[in-house]
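I have placed the structure first, in the form of structure tokens, so that the comments after it can refer back to it.
Here is chain A:
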Amino acid sequence: MSPGHGAAVSLYPLLAWYGFRRHATYWTAALAGAFTNTVFGVLRAYVLIALWQARPGLGGYDVAAAVTFTFLTQAFIGPMQLFGGGLDLPQRIRSGDVALDLVRPAPLQAWCLSEDLGRAAYLFAVRGLPPALVGALLFGLAAPRAPAAFLASVVLGVVVSFGWRYIVALATCWVMDDRGLATLSMVLTTFFSGLMLPLAIFPGWFGDLARALPWSAMAQVPADVYLGTAEPGGALAFQAGWAAVLIALGALMTGAARRKVVIQGG
Partner candidate 1 sequence: MIEADGVGRTFTVRRQVVHAVRDLSFRVAAGEFAACLGPNGAGKSTTIKMLTGILTPTSGRVTVAGLDPSRRRTALARRIGVVFGQRTTLWWDLPLRDSLELVRLLYKVDRKVFRERLDEMADLLDLGGFLRTPVRQLSLGQRMRGDITAALLHDPAVLVLDEPTIGLDVVSKAEVRDFLRRLNAERGTTVLLTTHDLGDVERLCRRVLLIDHGRLAFDGTVDDLRATAPGRASIEDVVADLYLRSRGTPRTPHPAPLPARDLPSETA
Partner candidate 2 sequence: MIRTYALLAWTWTRAAAQYRLSFTLVTLGAFVVGGLDIAVIWVIFANTDTLAGFALSEVMLLYGASQLAFALADLLFGNVDRISQHIRAGTLDVMLIRPASPFAQVAADRFSPHRIGRAAQAAVVLGVALARLEIPLGRVWMVPVMVASGAVIFTALFTLGGALQFLLTDAPEVANAFTYGGAMLNQYPLSVYDARIVRGLTFVLPLAFVNWQPGLYVLGRPDPLGLPSWTGLLSPAVALALAAVAALAWRAGIRRYRSTGS
């Protein structure tokens, strides 16, 4: 093994650690976010309770599962960055700094993924646990059926989320209005991840479609693994599949971006 290769192996954990630390400096914002996520979780829980009282057992959940689902998905908002963003890439593309990132010997996508995993780990603790704890205190939450599989599912969910956000961020190279793109991404993610309502109750073909799209891997699937309403093996395979597709697509776009930015000079 060459020394260069050894350095590369330790680079990514270090980047993840930097990502973690960088977000740790914004702890007041993270706590404020946790507060907001918790308040909205309580509101959503009551709406779902009313729905499940009218239709017990809807979508294969009982009332307790529906409430747990609500607080889990609220807890995912931070780590899975369900409202979008979390990457510096769009700013760096607009300022032209991305040219520096693209000529570094480490691939840009792996670099960003490492930092993003560090970010997710921090936000999982600071923005994920408070809504879950408050939910448990106020309503009593169900315990995880398969904790190990759940954790794996959360990690895969973050990777899928990253894969999608990376594509959206990199699209800034070609699309003038990156704000419009970010809004579109937010609409798709919040609606099709299961954040607003469990995808299990989306009717007919629309529900089948919603459950097959990549966004469901970011909230619906990890929540189902937690609740035991999805078979862990199949669920993890579904997430891994979308992660592979999105990462591959992102890699292709990185190549195209390098040709555009480095060779054409922006």
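Simple rule for what comes next: a contact is a pair of C-beta atoms (placed from the backbone, for glycine too) under 8 Å apart; a residue touches a chain by one contact, two chains touch by 3 or more; residues count from 1.
The candidates were selected such that all candidates are chains of the complex that A comes from, given by their letters.
Not measured: the values here are computed from a predicted model.
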- Which candidate touches chain A in this complex: 1 or 2? 2
- Item | Touching residues (chain side chain A, partner candidate 2) in the complex | 28-29, 31-33, 35-36, 39-40, 43, 46-47, 49-51, 54-55, 58, 177, 179-180, 183-184, 187, 190-191, 196-197, 201-203
